[in-house]
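In this view, the complex is presented without one of its protein chains, the others remaining in place.
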Amino acid sequence: MMLPNLPLFPERASTIGAGVDHLYFFLLAVAAFFATLIFTLIFVFAIKYRRRPAWNKAQPIHGSLPLEMLWTAIPLALSMVMFFWGAGLYFEHARAPRGAAEIYVVGKQWMWKLQHPEGRREINELHVPAGRPFKIILASEDVIHSFYVPAFRLKQDAVPGRYTSLWFEANKAGKYHLFCAQYCGTNHALMAGWVYVMEPVEYERWLSGGTGSETMAMAGEKLFENLGCANCHHPDGSGRGPSQVGLFGSKVVLAGAPPVIADEAYIRESILNPAAKVVAGYQPIMPTFQGQISEEGLLQIIAYIKSLGRDGKSGTGQ
Amino acid sequence: MSEPTENYLNAGYGLKSWLLTTDHKRIALLYLISITLLFFVGGALAGLIRVNLLTPQGLLVGAETYNRLFTMHGLIMIFFFLIPSIPAVLGNFLVPMMIGARDLAFPRLNLLSWYLFVGGSLLAIVSAVTGGVDTGWTFYTPYSTTYSNSHVLPMAAGIFITGFSSILTGLNFIVTIHTMRAPGLTWFRLPLFLWSLYATSIIFILGTPVIAITLALVGLERIFGVGIFNPGLGGDPVLFQHLFWFYSHPAVYVMILPAMGVVSEIIPCFARKRIFGYSFVAFSSVAIAVLGFLVWGHHLFVSGQSIYAGMVFSFLSFLVAIPSAIKVFNWTATLYKGSIAFDTPMLYAFGFIGLFTIGGLTGLFVASLAVDVHVHDTYFVVAHFHYIMVGGAVMGYLGGIHYWWPKISGRLYPEAWARLSAVVIFLGFNLTFFPQFLLGYLGMPRRYHAYPPEFQVLHVMSTAGSTILGFGYLMPLVYLLWSLKYGALAGSNPWGATGLEWRTPSPPPTEDFEHTPVVAEEAYAYSGEEAEQHV
Amino acid sequence: MTPHVLSLRKYFGVYAALIVLTVGTVAIASLDLGRLNVVFALTIAAAKAGLVGLFFMHLLYTSHRTKIMAVAGLVWLAILIALTLSDVLTRGWLPVSGQL
Partner (left out) sequence: MSEAGSALATQFDDLEQQHDAATLGMWIFLVTEIMFFGGLFAGYAVYRSMYPQAFAAGSRLCEIALGAINTAVLISSSLTMALAVRAAQTGRRLAIVALLVATMLLGAAFLGIKFVEYGHKYAEHLIPGSGFTYTGPYAQQVQLFVCFYFAMTGLHALHMVIGIGLLAVMAVLAARGRFTPAHYSPLEVAGLYWHFVDLVWIFLFPLLYLVDLHK
């Protein structure tokens, strides 16, 4: 499908891509069929019934109920196929498999800052191995951005004030475009980079080649100490704040509100707006950390809390 | 045939007789002049965009200027040309004539709506000449509220004011169609153009106020530095997108519905047949207007909207495809066993069906969740909505202008030139925008002033097409103006069309009809016999 | 054209009902009914709006098409709010492991 300098079809490098392309081909076939049908009919009618001395009397036809039913039912049926097919894939894309490695990405005017859980940081570049699922957790420091890798057929906005995510499993080594797809100001077009899909062995070599070997959780732990969080949040729960061990993913009982699941958004809110959801049995005395911690810092603390165990079970810690 | 001695054009001379007129026909012409100016401003901006994209680094201008170019192009074309185009020009001219009334229900409100439009456009132009806006026409927060250093305020105010112009137009049409129909003109004898304008007016009434308040809130947030979209206070940027698209998606139907109405007038006339399935075409307009309000969330599939809401919106979006398909099939069936002539309006109508069909079918791609995730905010979407809004709405608009030009001006335009322009526009359009579908699926994001080099060939094709398209649009401007002085006199009914507007002289007298007409038959009662009234 | 004149009694009766409902809404709000508070508040407001619309604005005595217009306004407001909330209220439904 490649003419010199005239690409017609994008490369495909993720497990999700094939499903999207197959739906695309189905849509293309339906569209081509109907476009051809309509154009042919118009062309044939226009020639056959053109006004001329031998044909100057139009037939008085007012309509046909069976025909109307037919061309209501067929588009309806086809569009329902398209809906369920597309929705099924979409739902699949939205649910990351358990155990997917998490990469934290912060968009800011005009660059992507990425950090691997193992600690290696990148700007406008993402190195991943083929054959392993990754979940990207997106945050934005300023305006809306959109993380777009055409070869993966994936795109997700990074929205200021909250987290969004997407996941993929690359399946073909190579170098692919990374774009910002949501207009974000002057240098929107330059907020682009590359995704390098590598063979697993190569990836391991790359990972260990980084300079800063501090993992995200370690960086988060440092922040946790420096910001004074650890003064109140003791691991054994004896402090003035609740323990963070096993917090992530567990159900938190709140004072005066229905319980919530501790996800990334909950932890973020609890740091920036501590009084919004107060854990039952504790006083609302925690100050806000808004303005004292960057989006990246927040993600590091979240990584640290995750490292302390999930779903009520204590983890390894770092 | 001689011109009638007294008509709306010679009923008064001098600026005052125009600027203080309450005659719906003169107001239509005021709109025609204003939006034509704005169309060519918006078109010039598009030309600059296309030239800039000839090279991967950007041929002419840097990022800042480019961002202002595409933003101003979008804003001017959408809010100051496409939305008012057919309703305010052809609608104003034709609604009273098609129902046999002397004027709209509220003529002074009608004049006020033009002044509001002019006021709004002036603010937009002030914003443009003082440096323009760089937010994209969508004004997404928090970029538009906090981060943009461009002239968002005058532009938002301009759109706010122009919105009230749309509201007054819609209100006037609904009241007029309800209360002022000629004796015998029942709802199911109405020309389909009026059904489509009625549906359009519903959107004006119910949608426009929401964008007005939303942009007012954006403006206030810029002025005071705080507001309800501010993420620092817990504000949700996605809420802005909901409110914005609640109007702006139906606004697409504001553009396409009237064009569908025009095509529904032209095809029966030049096929000499009653429209196939009148009531299906009529109700499909209303269905599109109503369903059009339920689908806005398909602009938010990757925005962080809940995936469940995404599924609901995708489902509803597919439902809109059905009334659109019904219309296309009925137009096609109308041709069957007709007596088809290839006058200019008919060529535009054929162009409309072709381009709208492609635009509509590619709509299925972007309504489909998983595919939209890939093509959202790429050139695929750009191509899709240009096929609808330019291929559809502008073709319909030009078809309508050509169809009713003899009525408006009393003159005929040079037919050969006009047919040539229709063909040139059709070819230029396809060359401009078809490559953009390919660019989009390849992954070229929209609103990029610079792009990876492998996309260059397709961009060059697109720019070449836009040059042809630009010439195509200039041609009618020249020959229509020429015809005002040199065109042959048209007579009251040059096409041999049915419809009340053809029963009164061209140009019509100020009071539209000498005697209130009485309607005794259905719309498009073409006998089938070709009456050789053609000049 | 002969206007449809309502009796003074009707106008004052509606007025009295509106005042009573206003007092009622404050009174009910001061009780702790949990989630029902907002339901009561909106129901009473809707009842008051209905009284003003039907009698003061003569909606009860106008043509069907005017009634349809008024109802259309409310239906579209409901569409705007309901579909927007359909997003906001379902954002947290995905399990954490696959949090979008």
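Chains here go by letter, A, B and C, matching the order in which they are written, and residues are numbered from 1 within each.
Quick note on the criterion: a residue touches a chain if its C-beta (ideal position, glycine included) is under 8 Å from a C-beta of that chain, and two chains touch if they have at least 3 such contacts.
What you see is a predicted model; the values in this text were computed from it and never measured.
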Checking the contacts here: which visible chains does the omitted one touch?
A, B, C
By the document's definition of touch, the residue of B:L9, B:I83, B:A101 or B:L431 touching the omitted chain is B:A101
Touch criterion as defined above, residue of B:I86, B:L190 or B:I205 at the omitted chain
B:I205
Among listed residues B:I213, B:V286 or B:V519, the absent chain is touched only by B:I213
Going by the touch rule given at the top, which residues of subunit A touch the chain that is not shown?
256-257, 273, 275-276, 284, 290
On subunit C, where is the contact patch with the chain that was removed from view?
1-6, 8, 11-12, 14-15, 18-19, 22-23, 25-26, 29-30, 32, 37-38, 41-42, 44-45, 48-49, 52-53, 55-58, 62-63, 65-66, 69-70, 72-74, 76-77, 80-81, 84-85, 88-89
Considering the whole complex, not just the chains shown, which residues of subunit B touch the missing one?
96, 101-107, 167, 170-172, 174-176, 178-180, 205-210, 212-214, 217, 220, 224-228, 230, 232-236, 239, 242-243, 246, 511
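In the analysis below, only the chains that are shown with their structure count from here on.
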Could you please state the distance in Å, as a whole number, between where the Cα atoms of subunit B are centred and where those of subunit C are centred?
36
Where subunit C touches two or more other chains at once, by residue number
94, 100
Which subunit B residues touch at least two other chains?
236, 238, 304, 307
Which bits of subunit B are touching subunit A when the two form their complex?
63-64, 67, 134-136, 138, 140, 142-143, 146-148, 231-232, 234-238, 271-274, 276-280, 301-304, 307, 310-311, 314-315, 318-319, 321-322, 325-326, 328-330, 332-333, 335-342, 350, 353-354, 357-358, 361-362, 364-365, 367-374, 376-378, 438, 441-443, 445-452, 454-458, 526, 528-530
In the complex, go through subunit A and note every residue touching subunit B.
5-10, 19-20, 23-24, 27, 30-31, 34-35, 38-39, 41-42, 45-46, 49-51, 55-64, 67-68, 71-72, 75-76, 79-80, 82-83, 85-91, 93-94, 109, 142-144, 146, 148, 150-151, 153-157, 159-162, 164, 177, 179-190, 192, 273, 290
In the complex with subunit B, residue positions of subunit C that touch it
65, 72-73, 76, 79-80, 83-84, 86-91, 93-94, 100
